[in-house]
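Every protein chain but one is kept in place in this view of the complex.
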Amino acid sequence: MMGCKKGKNVKIGTGVIIGENVVLEDNVCIDSYAIIRNNVTIKKGTYVGVNCILGEYQMDYYQGKKMEAHPLVIGENSIIRSGTIIYGDCEFGDHFETGHRATIRENTKVGSHVSIGTLADIQGYCIIGSYTRLHSNVHIGQKSEIGDFVWIFPYVVLTNDPTPPSNEMKGVKLKPFSVIATGSIILPGIVVEEDTLVAAGAIVTKNVGKNTVVAGNPAKVICDISKIKNSATGEKVYPWRDTFKRGMPWEESDYETWYKEMEKQILSE
Amino acid sequence: MMGCKKGKNVKIGTGVIIGENVVLEDNVCIDSYAIIRNNVTIKKGTYVGVNCILGEYQMDYYQGKKMEAHPLVIGENSIIRSGTIIYGDCEFGDHFETGHRATIRENTKVGSHVSIGTLADIQGYCIIGSYTRLHSNVHIGQKSEIGDFVWIFPYVVLTNDPTPPSNEMKGVKLKPFSVIATGSIILPGIVVEEDTLVAAGAIVTKNVGKNTVVAGNPAKVICDISKIKNSATGEKVYPWRDTFKRGMPWEESDYETWYKEMEKQILSE
Partner (left out) sequence: MMGCKKGKNVKIGTGVIIGENVVLEDNVCIDSYAIIRNNVTIKKGTYVGVNCILGEYQMDYYQGKKMEAHPLVIGENSIIRSGTIIYGDCEFGDHFETGHRATIRENTKVGSHVSIGTLADIQGYCIIGSYTRLHSNVHIGQKSEIGDFVWIFPYVVLTNDPTPPSNEMKGVKLKPFSVIATGSIILPGIVVEEDTLVAAGAIVTKNVGKNTVVAGNPAKVICDISKIKNSATGEKVYPWRDTFKRGMPWEESDYETWYKEMEKQILSE
């Protein structure tokens, strides 16, 4: 453990291997058989599960080249569940959470309060905003741009190659408050605007305009999102920020109140 | 290994970590680097593969709270293949089998002779009957109820949130002898009745009545299941319990004979 800078009350399990230039801040816990490679910083209060690999090797290592530093920073109070693999050249905000055996490749920048589910596969070179939730087995192609407050459900794929195989890469853009339901596939370069719902199993070949619901293969516009009601209560569901609070920054009040508070803060700065 | 109660002829591999209040019955084999956390009971003759984690931590652990006991019971003569993760508060009958790196979360109750494939992801709070087969990469949402003798093929998803994201959860119900083919998605609250076939890639938005075949996006009724013939022999295939025996309790005779035998036994009790 040469070159490892440890804070107070750091716990390290059986068989953990730690590389050089590693920072483990106060109250970090690294569970058994995890591998922390070089140049990894784990901020205070974060838990790293069994068999995780942080700062995993990239192509330069396998090619036997002189390895460059590929720094990885994991924010405070995060939970990296067992079996997760994260490459270097990545940065995660506070309160980050993964399911089991997520894979996150190089050049991924992630905001705070984000969760990435079990077996999710982030191919790198992408941006993910804050308070965004990726469920199990989501596949995010390179060059994707995902905003704040986006929901992506299991087996969704964001693609990037318009004429496979090619050297062109056109990432998908998901704007804030968009909801991509289970098993839908978003074709390369598509933009999904705010307050949208891509229904389960949709194959999205055209941009999705604000406030719309699309479904089918190929996906077609079904209705305005305001038309969707809760089947039990008959009440409007969307925009979901008005009806859903769990884990959101407006959990203690409501979106409107929180948003006005934010505006005030920004103006006063 | 304090608090581990071991039977005869128990084999424990290199680097295995065993928690408290663990019971390993006769002829259990725990392969290398497996982690058995607290309150796990593994019944006789069961094999646990390399890198498995049994009784994996739940939210109370990560939140630093006093952990409650989350007991896990794995039945006799089971095969838990390498890399599988199973949470506590779960119970599995005898002759249970997993593929590699299956994930099974809390509050899952499973009958006997069940197999759950490689990379399958069971989200917990669900019931799975006996002699049911989940193939690779199946995703079972919370609140699902899956009967006996159900077949679920790769990349099937049982969803549960009718208006994502919400706090409503409406589980899918799959009745006995239903067959859900590759890549189909079953929408929240849907009931799939007995002797049905959901074709590959179907997006199922309505209940599926007895003896029907559905296909498409959205799924539509295609025909009565009795219409489907074996392409080589021209013979009827369904209900499959009349034409398929491998691994079933009627393997040595036929379904009819076995069923009558069962009835007699039940009446005589």
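A and B label the chains in the order they appear, each numbered from 1.
FYI, a contact is a pair of C-beta atoms (placed from the backbone, for glycine too) under 8 Å apart; a residue touches a chain by one contact, two chains touch by 3 or more.
It should be emphasised that the depicted structure is a prediction, and the values quoted were computed from it without experimental measurement.
Chemist: Looking at A:Leu72, A:Val157 or A:Ala215, which residue reaches the missing chain?
Modeler: Per the contact definition at the top, the residue touching the missing chain is A:Val157.
Chemist: Which residue among A:Asn107, A:Asn217 or A:Asn230 touches the omitted chain?
Modeler: A:Asn217
Chemist: Could I get the residues of chain A that touch the absent chain, sorted low to high?
Modeler: 15, 17, 33, 35, 51, 53, 56-57, 62, 83, 85, 101, 103, 119, 121, 123, 137, 139, 155, 157, 159, 162-168, 183, 185, 187, 203, 217-218
Chemist: Give me the chain B residues in contact with the hidden chain, please.
Modeler: On the side of chain B, residues 14-15, 32-33, 47, 49-51, 79, 82-83, 99-101, 118-119, 133, 136-137, 151, 153-155, 179, 181-183, 197, 200-201, 215-217, 228, 230-232, 237-238, 240, 243-244, 246 touch the unshown chain.
Heads up, the rule we're going with is that only the chains that are shown with their structure count from here on.
Chemist: Please work out the Cα centroid separation of chain A and chain B, and write it as a whole number of Å.
Modeler: Whole-Å distance between the two chain centres: 28.
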